[in-house]
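Sending over a structure as structure tokens; questions will come in a sec.
Just one protein chain is left out here, and the rest sit where they should.
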Amino acid sequence: MTVALSIVVDGIAYGMILFMISVGLSVTMGLMRIVNLAHGGFAMLGGACAHVLTMRYGVPFVPALAASVIAVIVIAIPLERLVYRHIYRFSELEQVLATIGIVFVMIATVNLFLGSTLLPIRMPPEVSIPINLGFKVLPLHRLIVIVVGLLMVTGLYLLVERTRFGIFLRAAVDNQNTAASLGIDTPKVYLAAFALGAGLAAVGGILGAELLPIEAYYPLRYMVLFLIVVTVGGMGSIVGSFIAALGLGILDTAGRYLLPDVGTIFFFLAIIALLALRPNGLLVRPS
Amino acid sequence: MILISTIDIVRTSLGGTGKLLPVAILIICAFAAFWLFPYDLGFLTQMLIMMVFVVSFDLILGYAGVATLGHAAMYGCGAYAAGLFAIHASPDPLLGLAVGAVIGALIAFFSGLLLMRAHGLSLLMLSIAITMVLQEIASKARDVTGGADGLSGISMTPILGVFEFDFIGKTAFWYAFSVLFIILVVLRVLVASPFGLALRGIKDSPSRMRAIGTPVYWRKVTAYVIGGTIAGIAGALSAQITSLVSVEAFNFALSADVMVMLILGGAGRLYGALIGTLVFMTVRHVAASIDPFNWLFVIGFMLLAVVFFLPDGLISLPRRVAGMIGARK
Partner (left out) sequence: MTSGLRIRNLSKNFGGLQVARNITLDIPTGARAALIGPNGAGKTTFANLIIGALQPSSGSIHLDGKDISQLAEAARVRAGIAKTFQITNLFKDLSVRDNIRLPILEREHRTFRFLERHDGDAAIEAEVEELLADFRLLPLANRLVRSLAYGQQRLVELALTLSLKPRILILDEPAAGVPSSDSHLIVDAIKRLPTDLSVLIIEHDMKLVFEVASRIIVLVNGAVLVEGTPEEISRDLRVRELYLGAGHG
């Protein structure tokens, strides 16, 4: 029983990280119909930035987090304007190749300045305080991750359901041409969604660095994982991504706990089964 | 009798001298490379093996239009099959190639039954996931595959009982070249056949293919099996020539590289696959020997440049340049 609860709690913490990093990818992939393999790169850039700030300049964690997220958004905006805008028109295959190209350039850039070793982020010592949940002792960090993840999904939900931006976004997701004919400035909506997604990825990358350590090859190493979350969740679906991220987090954790030898096989077989049955994501029935 | 009619078919399929030109160039290039770079035969042989692999992917992506990121599945299985066959059954190279081909075909058939129903992102993810499962199995089944240490101790008897594998790699080079050559001839015949035309039809419009009565799914499975067979042969070649198989044969990076090489050279043309492999591997070889990390800058920008400015690949470059000069006038 305690094992089961442990798996669930660890799996949820892990899933929250996956959710934070992947949700922006899901929205951009659903909205702009673009296969963006470079999305994990924003998580890495956020992490690398936080590494430099906390380790080299001794900036405290929270301001470093804020500064890094802003820095990533500042990088994402011209990237969208200059490069991604053209990639939207490409065929799926060309999108795959162009964004792999971007991944390579991101890796090489981080490597050029920071090398290929792990890039740890200094967190305040309080985050490792053990918290006793009764059935399990958990570092405070995990709880923070879970809380931030919950805040994020709530915030996104409200943003999409309750604000003008959300209405524009949904209109643009449903039908680009109609949205444009209603006078919605779709390129601006795209830019905002892209920047938001990059910012969220940066938050996830930094908070999740304990579980998915930051290093130059990060975007390539975890690319498949993030894409799987999006594919299983269904492109463009925030709720789908949330369920998929938590489900896959728990599944992966369970695999590691219970079947340490064949956990990965079990994980990927489950993915194969899911995708075979629901090719358009968990929440969408195959037509 | 059968042999003669096959030769006839091949001859008519290859057509006039114009179509023999690339074949002649290929042979001349092989001899030139052999004489010019005697100390790089190992690298050249790797390149030939990779060409076999990339050309097999061209049938699937370039002709049938099926984009996967898991082509290493068949390559890896072919490599392990040939390696294990050499160790436990027979060290004959050609038998080993046949075993690699059969295993490649089987893996492609069973995974193809699932994959060829999927599209787009699901297809990419499924093909990655299947390769990951195979890689995990190979790394966990230590007793059979040697796990993370790889499978070693593969030795080969002379090809056809005559050509012994030598220390410098001359035999290996010509062995790999012969295999590539035969596969190119077979694929040339295949893509000019009604089946080849149907694959191009499927790439253009699957819905129209259904409306003319084609069981699109089974055609795609067939193409995938043929591509998988050749990928299995490429894997087997690599196992036999390097005498080693490691779990890296299933790497995602390998599947991605294959796609990159194909698009770089130009998909759907067979020779584009050769040019892409040649350029990619040469640039990597040179750039990596200067600075292994900046290689990623080179390949990253190269990819972006091709996708943005040369979507039909390097093979279209002469025509594009000619077009630009023509347009100026």
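In this document, chain identifiers A and B correspond to the written order of the chains, with residue numbering beginning at 1 in each.
By definition in this document, a residue touches a chain if its C-beta (ideal position, glycine included) is under 8 Å from a C-beta of that chain, and two chains touch if they have at least 3 such contacts.
In this text the structure is predicted, and so the values were computed from the model without any measurement.
S.K.: Mind giving the shown chains that are in contact with the missing chain?
M.R.: Per the touch rule above, the missing chain touches B.
S.K.: With respect to the chain omitted from the figure, which of B:Asp166, B:Asp204 or B:Asp291 is a touching residue?
M.R.: B:Asp204
S.K.: For a quick check of understanding: of B:Ala101, B:Ile130 or B:Leu190, which residue touches the chain that isn't displayed?
M.R.: Per the contact definition at the top, the residue touching the missing chain is B:Leu190.
S.K.: Among B:Thr214, B:Ser243, B:Asn294 or B:Ser316, single out the residue that touches the unshown chain.
M.R.: B:Thr214
S.K.: On subunit B, what residues meet the omitted chain?
M.R.: Touch with the absent chain occurs at residues 6, 9, 12-13, 189-190, 192-198, 200-201, 203-205, 207-208, 210-216, 219, 222.
The rule is short, and it goes like this: only the chains that are shown with their structure count from here on.
S.K.: Show me the residue ranges of subunit A that touch subunit B in the complex, using the header's touch definition.
M.R.: The contact residues of subunit A facing subunit B are 29, 35, 83, 86, 90, 92-94, 96-98, 100-105, 107-109, 111-112, 116, 220, 224, 227-228, 230-231, 235, 261-262, 264-265, 268-269, 271-272, 275-276, 279-280.
S.K.: For the complex, give me every residue of subunit B touching subunit A.
M.R.: 61, 67, 69, 114, 117-122, 124-126, 128-130, 132-133, 136-137, 140, 252-253, 256, 259-260, 263, 293-297, 299-304, 306-308, 311
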